[in-house]
Every structure is written in C-alpha cells, then in structure tokens.
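Okay, structure first, notes after.
Here the complex is missing a single protein chain, while all its other protein chains stay put.
What follows is chain A.
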C-alpha cells in the first residue's frame, strides 16, 4: 500500500465506509466463487470476461484473473480459424487492459498482458503501441513500466534509434529533471556513436558526441543545480566505471608467485606461464590458489616448492603470458628485483581526452567555479568540479580536488564516509603512481604519512616485501594480500 494518507474521520463516516466495504467484499467473494466454478467446468466465455473485468478494473493485481482471460483468448483461437474473429478477442483484451492501465498505470500484470496479447495476435499493430507509450509518458514521464514497454515495442516496430534519441531530446527539453529520459538516452548513444579510441575503460561514446552531450547536460544541470538527474548523467560522461580486467601486479621468486588483477576473477589452470623472448614457455604456472580462498579473487598464489626452479633458470628477458579472452594485454615484460621477477601497473592511470573535450571540460570547470562563488555550499557543483578536475588532470589538481571532497563531508554530511573513501582512493592512486617509478618498488611500500580512511587497491600491495600502514589502518594488516611477499605462506 503506497501513498495513502491516514485521515481522521468521524464515527459516522467510518460506519458508512465499513458498510460500503462489506458490500464490496461480498461482491468480490461471490464473483471469485463464480469464476472458479466456471473455470473448473471450462466455461471460458463472455460471462467469464465480464466477471473477471469487474474485479480487475478495481484491482489489476489479481494475476490469476489475467491468466483466466488469456485462457479465454486461447480457447477462441482454438475454436475458430477465422483471423478476423481471432483478432477481435485480442482487440477486446487490448482495450480492456488500457482501461485497467488508466486505473493503475504501474500494474506489472497489465503491461505483461499487453505483451502476451500482441505476441499472440495475428495482426499486432506495434506503431500504435509506440504512440500509446508517448501518451502515457506525457501523463507520467517517470513510469518505468511505460519506458520498458516502449523499448520493447520500439524494437518490434523497427523504429530507428535516431528517432528514439530525438524523442528523448524532446522529453528532456520539456523537463530536465527526468532521470528516465537520460537513462533511455544513455542506452542509445553508445550504439549510435560508438567510441573507437584507446582509453580504458572505454569512453561512453565517441569523443565528438561526448562533447555535445557534456554541453547539453551542463545546461540542464545549471538550470536547477539541486536536481540530481543531470549530474548523474554528467558523471557517467566523465567516466567513472571500474577498471577493465587486467593484470596489475605480479611477483615470482624461486619459492612462490603472486598474481594480482584489477578486479576479482576465477583463474584457470591453463591461463598463465612465464616465457622467454622467443616465446618458449619456461615455467607453466598451473596450480593457482585464491589467496582469500574464495571462488573469485583478485590475488592468486602459486607455490613453486613442488617443482622448484632456481633463480638462475629465469630467462634474462622474461615475460608473463596470460591466455584469457577477457584480458587484452597478453604478454607482459617482467622486471628483475634481486632474485625475483615482478610487474606493477598503478591503478586508474588516465588516458587524456581529446583537445576539444578537454577544452569543454576546462570551461565547465570554470563555470562550476564561478557558480561556487555565489553558492559555495552547492553540493552538486562542489562534487562535479572535483570530478572535472580529476578528469582533466588528476595530478595537477590533486590537492584542490581533495579540498572539495573535504568540504562535501560537511555540506553533504549524510554521505560523509562516501567522500572520505573517495578521497582515500584518489590519494592511493597518486601514491601508487609515484611508487611505480620509485626505487622502493617492489621492496617497500610506506603509507604511514598518507591520510587514508580506507584501503582500496589492497591487491596492488601484495608484491611488496615490507608494507607500512598508517596507524588508523593497522586492522587491515591481517588481510592475506598484505602479509608481505617474501614472508607470505599460503
């Protein structure tokens, strides 16, 4: 029961309502008994349609009654081969379900009944259904049932994607605050304007189109900066997906090997080997264990003790070969540290946007900054300007973007911990980027002076011999991947 206000009524009013409801209950029960009797004796006739319609018009959620109406339709199809006659029952059902939708436009049963009717109808008119959706979306532009149904009938009616995109644009122009429309748009653009560049994770769409969309969405967002719909879309355009599946760290000595991935995966025995420059397999690493003993994991461990190999046997130029369809980089050159081989790639390294997009982002950042002068506590502007800075040049704007996140902890206190975690993530990204090129890799990782509230990217740290955590994070030290590479025992 949703959205029904509790109202105080007089005794008299209550009594009157009670009597009225008692009559309704009686009528409902009588109709249900009659319907069940008729169903048992296979009387799937006009009277059945009438009886079920009386209840469904008041309460379209009684799914059994819709089932019975479909049985009626099936019966007629069985009885007659005349397509016109068949079509008539389907038309009746379409009209009836539309009547019910007027009573409750959010009835799962009702929308599904329409799908079933059209799928079984000899002459479905899909274009008419698209128009029906347009009409219903005028009444409620956020009804997700209507949007779902629209996507289904648009496909059936072979409506070009471009014209659906135009429909979206119209809807958004009428009302910017329409997350449903932005969502529909987000499905069409990657298909109409696919991204073909190198950036990982892939951009949402071609950079040319991306620039147009960025312009459009910021206009929308600035029209009402407190409305979240457009800001979500903006963040998607800027790109905030998790990293694509990839190897992020590897280390191997004559005792064991540790292999870390950007995201958890299920590692297969035949996936990994160490090869030389000619591509000859030196060691097949077949017996991997999830370090946390889970089905999928982002750190995998391999013990060489059974078929021990001495360091001398590692080739001068060694490669890690990964043979999986879901990982793009198949052959990774390994570095040497003392008597071990290793590889490390810091997380979320940025791939610069094209010049045009960058200019657009820069001008958006300026707009945000000037808006913040008037409304310094505007949550969405603060967050978006931090995200813009991060997208333009995370290194250059590092401190400034963190200042915004700190301010957000106060102006949007409900989500204080979200901003703290996001800041921790950015801090660690920067730290690991520097670590990658430092002398300390892979020997020592000293995070003690970093202002971290959470430990993201813990899998990246598995190759370090010595790991120094900040005081507030020492409770993480029991994590398997943080035991230190050289002393790790499975």
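As a working rule, a contact is a pair of C-beta atoms (placed from the backbone, for glycine too) under 8 Å apart; a residue touches a chain by one contact, two chains touch by 3 or more; residues count from 1.
The rule we apply is simple: contacts and distances are computed from a predicted model.
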Inset, instruction - Consult the UniProt record of the chain that does not appear here and report its protein name from "Eukaryotic mitochondrial regulator protein-domain-containing protein", "RNA helicase", "pyridoxal 5'-phosphate synthase (glutamine hydrolyzing)" or "Geranylgeranyl transferase type-2 subunit beta". - result: "Geranylgeranyl transferase type-2 subunit beta"
Legend entry - Touch with the omitted chain, as defined above, among A:59, A:134 or A:378: A:59
Legend entry - Contact with the hidden chain (one of A:112, A:324 or A:466): A:112
Inset, instruction - Would you write out the residues of chain A that touch the absent chain, in ascending order? - result: 1-10, 13, 21-22, 24-25, 28-29, 32, 36, 59, 61-64, 66-67, 70, 108, 112, 115-116, 142, 144, 147-148, 151, 177, 179-180, 182-184, 186-187, 190, 204, 227-229, 232-233, 236, 240-242, 263-265, 294-298, 413-418, 421, 424-425, 454-456
